[in-house]
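The complex is shown incomplete by one protein chain, all other protein chains being positioned as in the whole.
Per-chain numbering from 1; labels A and B assigned in written order.
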Amino acid sequence: MKTVLTLLLVVASAAWTTHSFAADITLAPPTHVSAEDVPNDIGTQVLIKWHASPDEENAGTRSLDGYAIYRKIAQTSEGLESIGEAGADASELGFPANFDFEDTQPIGSVSYGRTKFVDENVEAGNSYLYAVAATGPGGTYSPISVASSPVTAEMQWFNGGKFWFLIITAVISFVIIAFVVIAKKGGEIRVRKIAGLEAVSEAVGRATEMGKPVLFVPGILDINDIQTVAGITVLSNVAKTSARYDAKLRVPTARSLVMTTARETVEAAYLGEGRPDAYNENDIYYLTDEQFGYTAGVQGVMVRERPAACFYMGAFYAESLILAETANSIGSIQIAGTAMPSQLPFFVAACDYTLIGEEFFAASAYLSNDPEQLGSLKGQDIGKIMAAGLLVVGCVLATIAVTSESRTAQIAELYIKDNILGADGLVPNADKVAQIDAELDAQAQQPHAGGGGGS
Amino acid sequence: MAKAYTPGLLVTRHKTHRVMRRLPISGEVKVSVGDTVTADDIVAETSLPGDVNPINLSNQMSLPPKDVVECMLKKEGDPVALDEPIAQTKGIFGMFKTTVNSRYAGTIETVSPVTGQVIVRGAPLPVQVKAYVGGRVVSVRENEGCEIEADVAYVQGIFGVGGETHGRITMACQSHDQEVTPDLITADMQGTVIIGGARMTVEAIEKAREVGAAAIISGGIDDQDLKTLLGYDLGVAITGREELGITVIVTEGFGEIAMAERTFSMLAAHVGNEASVNGATQIRAGVMRPEIIIPLASIPADDADQQFEEGQLEIGRTLRVIRDPWFGMIGEVSGLPSAPHVLGSGSKARVLEVKFPSGETAIVPRANVELIEE
Partner (left out) sequence: MPRPATRTKAVDHLMSDITAIDPEKIKVILATDCGSTTTKAILIQFVDGAYRQTHRGEAPTTVEKPFADVTMGVINSVTEIGELAGRRLVGDDGRIISPATETEGCDIYISTSSAGGGLQMMVAGVIAEMTAASAKRAALGAGSIVMDVIAANDGRRPHDQIQRIRDLRPDMILISGGTDGGTTDKVVQIAELVAPAKPQPRFGSDYEMPIIYAGNKDARDAVSSVFDEGGFDLQIVDNLRPVLERENLSPARDKIHDIFLEHVMAQAPGYDKLMGWTGAPIMPTPGAVGDILQTVARLQGINVVGVDIGGATTDVFSVFDETFNRTVSANLGMSYSISNVCAEATMPNVLRWVPFDMDERELRNHVKNKMIRPTTIPQTKEALMFEQAVAREALRLAYKQHKEFATTLKGVQQQRTVGDTFSQETGGMTIVNNMKLDLLVASGGVLSHAPRMHQTAMLLIDAFEPEGVTMLAKDSIFMMPHLGVLASVHPKAAEQVFDRDCLIYLGTCVCAKGSPKPGKLCFKYELSGSLTDSGEIAGGELKLIEMGMDDRAKIILTPARGIDLGAGPGKRVEKEVRGGTVGLILDGRGRSLSLPEDRATCQATVQGWLDSLDVYAEEKEAVAV
């Protein structure tokens, strides 16, 4: 496919040769052009490097805009291939001496000061020959400077640069699996008490004693939002408790799909508690998709029915405080759970209990006591601890690296940044190390007069 | 100070005993005042309504509740047996039918099209109250129960497990201090009340249960054996509802302890006679001890009311020490110092001096002895 395209291009460019030779070749060419395969990729990239054109140096009277990069296919994986130029011999590969700047489209260009270009549009297995020319204003060019040898793009099965990623994934996976196995074998996995979930029975009990309903608001987003899903999990628990305590449960929803899901969840919960007779699907109803229409509707329910317990579990926006304040004014116990950072402070201040972000998502593991969920929860926690640890170590190292001239700290920081978190593989990049050494050398040669930093 | 009162165990050759027979809920009393009853006669009867068991068919057949009614194989009021099919789905073109079997036996009470639940009510549980002790009916409480009176020989045990039963008295041991071992229990003891001597082992009790004995009575039992027998560690001495298949009574206590000779000989004198036995024990306010009641054909001539209860402590009286370090030993009072004495534990208590048959004497707190009548 690509070959065909390239052929078409070449044919097209050949057709334009009639308007050629208008280019003004006045600039000095870049030197030492080389091309190399980019490692650890699927074979679609080639890195081209060169030394800047001497014309770039005299920046005051710069006559250079940048560089244009040209490419010829030298050989495909299937064998030799003609470059496609009319009359060209199959063996005569490469760029012609009288290179037509006007008619040949460069595969890319960079502005002056840059000496690298990554060609991301190559095909694995093909050999390419690259050439670079300096370009100036008004269509001025330098003669092309051709790479010393063609390069073949190759695909690697493993991305060695991401080796650390493999290690971290393996460790976390192992930890999760280990905890799941432990949990299944009856090992105790303790989950910190989540006050908000512990209080569910208290809130529903209050509603029962007061003879008032329980109100559950599953957020304003649709069922495809993960927070709504988490909210439905909590709803299942609230419904079970309501069934056991024989309290009325009202669930107004803002999306029709959420309503359907909530109905099924609540019905299953009532059946599970042996109280299918107490389930009434009309208590779970759709109000409107409109954000504030919905809010007003829920407020109406609050003011009319004065529920003794209100739950807000899902995604909330500006309505959070409106709802929480209304329910507070009617004296109900409120339990909120959301992962919306901007709404959390409102819920914390106005509600009795709030499940914050992660707590909210951990709710289903907490409530179900299912070993698989508990095990993976614990495993994820270990992963988070590792990430946090890395963060702290990185911060400390970075601080040391900039405040002192310790080579070790700088190398370590580099290692965390570019090897563990980056894509440099297991071994630090020699170039970068050399650069650090060079900088340190330069600093060492400077007199220590400004060392106090007083200026 | 007034005379010390410590509850003692009653062992008497004759007393006029009354037992109250009562139904748990109101029902029919089948006897009237003046009737003579035997231990097995049913004196009152009633039936408890059966348990209510819901089966959720809607869930089990994955059908909406209103479709459940059409799938029912049984109708309301039909009796169902355990594991009998009660409903079946229509399936797809007559295939892939799901059948639901009843998990309970009883009668179909309701089929709800709203909830998809079927309610099976278990059979009513007949409750019968037997006379327990053969005798005369002396009073009847309508719909509640009656009272039966009889002249009996009566023995209170210290502790027992298992409820009311009755049978002929047979002896397993030749003396009051012989341990009860499985080899002493024989097949011909079926339905009898076995009298042992000293400690009975759990193996002996299990053997007695195997041969179908009604009860086994002996001097002592090891706590470990009791735990093995019951399957749990008894916390509070409130018993009588265990379903062991045999009633077990100890007359003296836990450990290796022989039955009081007096009790042993009295029971031995009634070999072959019918005895009513109840292991129910309640050591609390309103104390209840296990009992062995032997209805008498004739009232003994000598003393119609000779009781062997606690009397006054006097020098020369025979007693048993009921607390370590001399637990279970029998001796006689050899001194009654009136001043409190400091015990090895450091507490001060009123004590007495006891002389054991070996000639040894010991100082024992008065709280730790029990008088034995000769």
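Criterion: a contact is a pair of C-beta atoms (placed from the backbone, for glycine too) under 8 Å apart; a residue touches a chain by one contact, two chains touch by 3 or more.
Small disclaimer: the values here were computed from a predicted structure and weren't measured.
Listed by label, the shown chains that the missing chain touches in the whole complex are A, B.
From the options B:G134, B:G253, B:G279 or B:G331, the residue with contact to the chain not on display is B:G253. The hidden chain makes contact, of the residues B:D35, B:D222, B:E261 or B:E332, with B:D222. In the complete complex, the hidden chain is touched by one of A:I25, A:V348, A:I385 or A:V402, namely A:V348.
Think of the hidden chain as still there; on chain A it touches residues 193, 195-196, 198-199, 201-203, 205-206, 208-212, 244-246, 331-333, 344-345, 348-354, 356. Touching the omitted chain from chain B are residues 1-2, 4-6, 24-25, 51-52, 158-159, 222-224, 226, 233-237, 253-255, 281, 283-286, 322-325, 327, 343-349, 364-365, 367-368, 370.
Basically, only the chains that are shown with their structure count from here on.
With centres defined as mean CA coordinates, chain B is found 74 Å away from chain A. Residue ranges of chain A in contact with chain B, taken from their complex: 271, 274, 276-277, 279. The part of chain B that touches chain A in the complex is made up of residues 54, 56, 58-59, 65, 112, 114-117.
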